[in-house]
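Before any comments, here is the structure.
One protein chain omitted, others in place.
After this line comes chain A, so read on.
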């Protein structure tokens, strides 16, 4: 098996080599950006299928954990690695033939590097470094379009994002001061029984830092602006790659280190507020991309809400629903945002003239996001509702049903407009059309017969939920 550290090393190497590749041939950078995520995907799938139940520790620099920096790979991290790199392949393949500056490809690779690094690392400070690589490259990507809305969204994102990252760093060092280590598993081991007030403070700082990238309520004002202003391919990256890597880190550190009712209550409130506020805002939007952006924020809120429910009532099904929701949202939103390339610039919700192919793609993506039966999203949402019913949280149940109806209303409004309007023949980008078809077939096929997704997801969650094994293998490996 290939050593997963190559994922990080090769991405970094090729990001450096990009100007040289651009000199050799102007098409070469685009092909390199396709080959690298594909290679990562191969490595991740290979490990996922062949690995035992036990997490694998990859030492860097020859020190055994808890000393030095290590990568900790288990099925849960591999699952997210597969998801993130599949989205990377999707973006690179769809826009392979598009003329782009090589600097754009450097940013794309750095972004993927940050996302993969966050997922693979077993060290808290290292996770901060990768988070910053992810964040700084995404500020640059958000501002890469030299138009007013994009710049405005980017500067907002930069200011909020760097405040959040500073707080994350502060939290990491408070934990270091308390426990004397930076290894995630080792910190979890040392904080298992005794949690002092300062640990709660550190937890608050770190979670607030992560709220920015995961687009949660008080710190997500940048997100709709960025979604509206940036290019479509960058909107795909924001909704399906960047926020997904960040939410992995949120799940991992909350579950391992801050496994405490207080934090779950915080996440429950924040997730619910994000979900409600964002969905009602989406209802009021005129611009189609901005509406999709608000819907993205809402889905992230719902995923965090389901995760917090898991912490409160410890039903593993809630965690299952949260992760399934993330997978569904990543794929469906990639479909929706990439499909915006087939529509006119600045499309509003009253858009009437599109080609039938893109109306169909929009419909499949939207149905899956809103959880219509026979799409992947249905299984996630029905799971959440089922848990709420079984645990008698009726108020939450009816509130979420109401929000689902709001969501269905604004999506159906656009879908009916699309299908009632006149059809235009527009030249489609063949590669983009191909990857759209692949993703939409995946959503529908998994909606009918979700065994594949379910079995992989169960394997991933089994690895995560066995906290004791993870901690003993990684921290107790001396």
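We take it that a residue touches a chain if its C-beta (ideal position, glycine included) is under 8 Å from a C-beta of that chain, and two chains touch if they have at least 3 such contacts; residues count from 1.
Note that contacts and distances are computed from a predicted model.
Trainee: Which of the following is the UniProt-recorded protein name of the chain this complex doesn't show: "glutaryl-CoA dehydrogenase (ETF)", "Cation:proton antiporter", "Electron transfer flavoprotein subunit beta" or "YjbH domain-containing protein"?
Mentor: UniProt protein name of the non-displayed chain: "Cation:proton antiporter".
Trainee: Tell me which of A:12, A:96, A:155 or A:393 is the one touching the absent chain.
Mentor: A:155
Trainee: Using the document's definition of touch, tell me which of A:17, A:45, A:58 or A:163 contacts the absent chain.
Mentor: Selected residue, touching the omitted chain: A:163.
Trainee: Looking at the whole complex, which of A:29, A:229 or A:447 touches the chain that is not displayed?
Mentor: Looking across A:29, A:229 or A:447, the contact with the absent chain belongs to A:229.
Trainee: Where the complex has a chain not shown, which of A:176, A:357, A:397 or A:412 is the residue touching it?
Mentor: Hidden-chain contact among the options goes to A:176.
Trainee: Which residues does chain A use to touch the chain missing from this display?
Mentor: 125, 128-129, 132, 135-136, 139-140, 143, 146-149, 151-155, 158-159, 162-163, 165-166, 169-170, 173-174, 176-177, 182, 224-225, 228-229, 281
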